[in-house]
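Left out: one protein chain. Kept in place: all the others.
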Amino acid sequence: MLAQIHITFKDGVLDPQGKTVHHALNDLGYDEVQEVNIGKYMEIKLDSASREEAEIRVREMCEQLLANTVIESFRFTLVDTE
Amino acid sequence: MLAQIHITFKDGVLDPQGKTVHHALNDLGYDEVQEVNIGKYMEIKLDSASREEAEIRVREMCEQLLANTVIESFRFTLVDTE
Amino acid sequence: MVKLSFNLLFLLPKSTVDKPKKNRPDPEITPQIVKEHGLTIEEFRRILDLIDRTPNLTELGVFSVMWSEHCSYKSSRPYLRKLPVEGPRVLQGPGENAGVIDIGDGLAVVFKIESHNHPSFIEPHQGAATGVGGIMRDIFTMGARPIALLNSLRFGEWDEPRTRFLLNGVVDGISSYGNCTGVPTVGGEIYFDACYNGNNLVNAFCLGLVKSDRIFLANAGGVGNQILYVGSKTGRDGIHGASLLASSEFDETTEDKRPTVQVGDPFTEKLLIEACLELFKHDWVVGVQDMGAAGLTSSSFEMAHGSEAGVFMDLSKVPLREEGMIPYEILLSESQERMLFVIKPGYESEALAVLDKWGLDAAIIGEVIEEKSVRINFEGQEVVNLPTFPVVDGALDLKRELKRPAYLDDVVQVNLTEIPDITRGDTALKKLLASPNIASREWVFEQFDHMVGLNTLVMPGSDAAIIRIKGTQKAVALSVDCNSHYCYLDPYEGAAIAVAEACRNIVCSGAQPIGLTNCLNFGNPEKPEIMWQFQQAVEGMGDACRFFDIPVVSGNVSLYNETKGDAIYPTPTVAVVGLVEDQEKIMTQGFKKAGDQIALIGFTMEELGGSEYLKVMLDRSDGKPPILDRKHEKQVQSFCSELIQKGLISSAHDCSEGGLAVAVAESCFSYGGHTLGATLTLDQTLRTDALLFGETLSRIVVSFPEERTDEIEELAMRFPIDFSLIGKVGGSDFTVNVNGQEVIKQEINVLKEIWKTSLGSYAGQVT
Partner (left out) sequence: MKCGVVVFPGSNCDHDCYHILSHILGQETHWLWHKEEVNLESFDLVVLPGGFSYGDYLRPGAIAGFSPIMNTITRFAKAGGKVLGICNGFQVLLECGLLPGALIQNQSRKFICKNVFVSIDNPDTDFTRSCGDNRVLEIPIAHHQGSYYIDPHSLSQLEENKQIVMRYCDADGNVSSSSNPNGSVGSVAGVTNEQKNVMGLMPHPERCADPLWPRTDGQIIFQSLISAS
């Protein structure tokens, strides 16, 4: 099983990296860029008994460690790998 | 238009962050974790004339600025937002 | 190039080593394969002679890396032998991972500088980061705790499209790696010049502190000692001849061309430092070697060779990061953050426990054997069996052709009558202060943690950094230097000037030079002109070191710094380490108090050749570099250090790029302190441009309280040395009057702003 996890800043938290990249892209002539948000993408290979179990465990991992829920939100999808 | 960009290390490139998070998850009791890879996820809001154009421009942005193509590879999808 | 004919190969004795059966079949060694391993026909013949059979592919790989320029120093070794390497304080000269100098109190400093030029050009962030990691390992491999880092960076011109990207990447890389390991980056230098457009230079220096009786060498000791692998797992990073591996002839599982850059893991490095220093406390540690260039290969062969023994290793026991790695790859991998220890048998579990505590991978992978060979097994098969001598020392020194480059004929004394003198210097001063090679480096060193460790008595931004030695009254001063422009115009004098200037920086900070390390960055040695530059520079450096009585204890050579036939200027970077006996007697370059006298030690001549002034104002880079009068230089330095030792002066700053006007302005700005104005009153018959901006060597600007003037002047007279009062600290302007005529008047804060922001605003722009 592969968990694909996306972690992004919550609304209202200023993302300095996103802001800088946005400026940089505009300066480079990409005028069509309206907004940039930068987050993390993680792939976790799991050896779980079932999809249900994986679902619960990955959520737990995100809440406990992978995301800081004061500033970040997360979402994930599970992909069968066999 | 929204570009959703995933940037990950190329095969064989050391991912120190992934390695350390992998250990940490195991230490926390998530024994089912087999491998962790950590990359970046970017969302770019675009004001492009067409999907085709957006496709070309986003690829260019990735190559020019967003990804470090010496060690990273990227993929992206375009989502209509209207 | 001569081609090795197949017929010849058939005449060769068959390899006696079994080929690994379970893995890919070992291919025939064809001339093509030999060539792809960077070995010449002569070298291959020599290998056959030395081992009396054909090497298998893995063995050929071993020879290829060990006989490479990088590991064997085959072009440079004959010249390096001429450097002075001895002195009463030298505990270890060149030949080990780093040099060691005794500083008394039972302590010694360990230091070396090394290049990471090519990797940093391909991927500036990781290239620079791994450069820092590599040099630190050289230092703690000797048993020392790294306590300071410096770097010497060279980039192309500001207008070159890639320069900004490289500058940002390199600085980021150094910052990310050094800061994380908790070793302060306390100084360095940055130059921009068109000659580095296609080849930037990243030279990293590290200094460590060790008890003088606890120095460890790359020694394997006696038979039966255990070989302990420590650190990151081995991956396929930076494998030499990767193109060959990927070629379909013998590998169907061809994959994407692998990136040749390695990613640094500073966290693992930090753990390695702590774990190694903990291991070094034990008497059962016999020897240690880091796995740098050529990885497991060079570390095992060098340790075996160094102790006149042999080594047996089982590669199946090496911790691997990737699946399916073959012996060739495991041996040649350049994965970072790895070390090889030799420990006495019976202490394996104790050693492994220490490493486990720090969360590091470790494994016993072999032992020391009597036979002077390195024998390597993999999955039960012997894959390498080579005598150590031919591999480590068998490469022949190359007698490369030398030829004085023709361009030198065109370098003549700049004809000053062609250049109109100036009546005011304001514009030139402002331009110089904003220019790439003079503007403040604050933007760079603020990204480096230069304070961690609580030892940095003098932070970046003065002539030399000063690191105190806790528990003693001592401190060490560090400076890295090279004006490659001068070296281009005259490699012999340029290298000597680099030595003189680094020493002058050390002296200005209140220290005495005690040792030197160098990084010789040059173009393609196969070109006789480049080899001539190399020979001249090494000779100039050696002569200057002999004259100033400073031993060269370590160094590094980086050749082939050229792109499309354009070589860099010869860049023999030197880093000098100085000793301060009393922490109270340190000196900085900034003026301290309004009302203080400003004076110049040394004198100014009409020298503008190779100056920043000519480059910035007239876009000229010709002429002869300023003249180094060594005796005079020595006098200037010893007078300055006498003033400091007697506690008579408040600041000292040497004149270099930009000349007198820039040196005084820099003393006004002094990072961290207050900004003070100054008025210079000069009586001179020299041209104004040369007086203000010429780069005559052997000059130091000092300041001191007015009431000490008589005492100092008298000392100067008795010394004797050229010494002149040139002005006063104070006011809110920088003013220069020459022969009663005002030639510069600017608000000091305006000048400071120009100088301070130039580099940062350049770096921050998007192209």
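A, B and C are the chain letters, set down in written order, and residue numbers restart from 1 in every chain.
Assume a contact is a pair of C-beta atoms (placed from the backbone, for glycine too) under 8 Å apart; a residue touches a chain by one contact, two chains touch by 3 or more.
A quick note: this is a predicted structure, and the numbers were derived from the prediction, not measured.
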| item | value |
| --- | --- |
| Chains on display which the left-out chain touches in the complete complex | A, B, C |
| Given C:R236, C:H450 or C:R708, the one touching the chain that is not displayed | C:H450 |
| Candidates C:T54, C:S115, C:S175 or C:N437 - the one touching the absent chain | C:S175 |
| Contact partner of the left-out chain, one of A:Q4, A:Q17 or A:Q34 | A:Q17 |
| Residue among C:G106, C:G359 or C:G380 touching the omitted chain | C:G359 |
| Interface with the unshown chain - residue positions in chain C | 172, 175-176, 179-182, 265-268, 270-271, 358-359, 445-454, 457, 468, 470, 583, 672 |
| Interface with the undisplayed chain - residues on chain B | 16-17, 20-21, 24, 27-28, 38 |
| Positions on chain A contacted by the hidden chain, ascending | 12-17, 20, 65-66, 68, 70-71 |
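FYI, only the chains that are shown with their structure count from here on.
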| item | value |
| --- | --- |
| Chain-level touch network, classified as line, ring, star, complete or other | complete |
| Separation of mean Cα positions, chain B and chain A [Å, integer] | 9 |
| Chain centre separation (chain B, chain C; CA means) in Å | 36 |
| Distance from the mean Cα position of chain C to that of chain A, given in whole angstrom | 40 |
| Multi-partner residues of chain C (at least 2 other chains) | none |
| Multi-chain contact residues (two or more partners), chain B | none |
| List of chain B residues in touch with chain C within their complex | 9-16, 19-20, 23, 68, 70-71 |
| Residue ranges of chain A touching chain C (in the complex, touch as defined) | 23-24, 27-28 |
| Chain B residues within the chain A interface of the complex | 6-8, 18, 21, 24-25, 28, 30, 32-48, 54, 57, 61, 64-66 |
